[in-house]
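Have a look at the structure below, then the notes.
Note that this complex is displayed minus one protein chain, with the remaining chains in position.
Presenting chain A:
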Amino acid sequence: MSLPLTRKDLMIVNMGPQHPSMHGVLRLIVTLDGEDVIDCEPILGYLNRGMEKIAENRTIIQYLPYVTRWDYLATMFTEAITVNAPEFLENIQIPQRASYIRVIMLELSRIASHLLWLGPFMADLGAQTPFFYIFRERELIYVLFEAATGMRMMHNYFRIGGVAADLPYGWIDKCLDFCDYFLRGVVEYQQLITQNPIFLERVEGVGFISGEEAVNWGLSGPMLRASGLQWDLRKVDPYESYNQFDWKVQWQKEGDSLARYLVRIGEMRESIKIIQQAVEKIPGGPYENLEVQRFKKEKNSEWNDFEYKFLGKKPSPNFELSRQELYVRVEAPKGELGIYLVGDDSLFPWRWKIRPPG
């Protein structure tokens, strides 16, 4: 039985929320003409957990375990920004050692996230072995994180004023071993992938985004840097002692997929450089600024006033946010992660808006 060929109708295909190979939940309604994609409508919201609404009812310390779940591939960045926002609000200084530890953790997290980008990227192109290699490297990073923070992925490590616990004895040597091993690993990826003619043919010239379009669409991070703009938040507004290390912003001019690939591989190399420098120069000293754990000193009113704070028992230390608003940002591996925090004179923020990267 032969069916009439109707080549004029466009076919609408639903690529449902679940995907194999770690793409996350994203529903795409794709309009196809033969094999060319004409129109694509993404439907989001499958992973909406109400994080912003929850934040309005939690103190910062209570909220920290939630934030690692925003971006579970690069967890330290979410924690860094959750802790940076109140620190900027109240002008809290953190000790140098804490800043260096944070930088090391953030750069390790950046490497982990770029590795997990590389795996599904190659799997989409058809090469399925790098997917296993990256998990081997990521496993080493997990082990380092577990030694320092206690959890492999969802570490609750950063605190307002520093980090929760100091690095254990011998962690720095293990970290340097990892850096040496990983530099050799990156060379292996270069040999396997970058010079591969099949890879180049599929990736060069594909998906071109010009610089102006990238800025207009609000891209940030490696996608912006691959289109010719040297915009890296670690250099543009330096935070967390990044200006004490010697490293370069990775960027490319072309704006196609190959450029984005090269930017991310280059960023992994720069992260290793930063980690090696930070580990050499790490100072001693305290790792947490414990002064921040006090209540803001307020004059207590008269005993028969409406506002009298009757302290029945000693309350646990809490951090009060003043009535100001502020927008802080970090350079997460996917782009610019920002928090717009509107404080109330209370423990809970009035509005906690997360500006997602990418």
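The rule is short, and it goes like this: a contact is a pair of C-beta atoms (placed from the backbone, for glycine too) under 8 Å apart; a residue touches a chain by one contact, two chains touch by 3 or more; residues count from 1.
Simple rule for what comes next: contacts and distances are computed from a predicted model.
*Asks:* What is the missing chain called in its UniProt entry, if the choices are "C1GALT1-specific chaperone 1", "Auxin-responsive protein", "NADH dehydrogenase [ubiquinone] iron-sulfur protein 3" or "Dynein axonemal assembly factor 10"?
*Replies:* "NADH dehydrogenase [ubiquinone] iron-sulfur protein 3"
*Asks:* Based on the whole complex, identify which of A:100, A:182, A:199 or A:231 touches the chain you can't see.
*Replies:* Among A:100, A:182, A:199 or A:231, only A:231 touches the chain that is not shown.
*Asks:* Kindly state which of the options A:20, A:50 or A:170 is in contact with the chain not pictured.
*Replies:* Of all options in A:20, A:50 or A:170, contact with the hidden chain holds for A:50.
*Asks:* With the missing chain put back, which residues of chain A would touch it? List them for me.
*Replies:* 44-45, 48, 50, 52-53, 88-89, 212-213, 215-219, 224, 229-231, 235-237, 324-327, 329, 336, 338, 340, 342, 350-351, 353, 355
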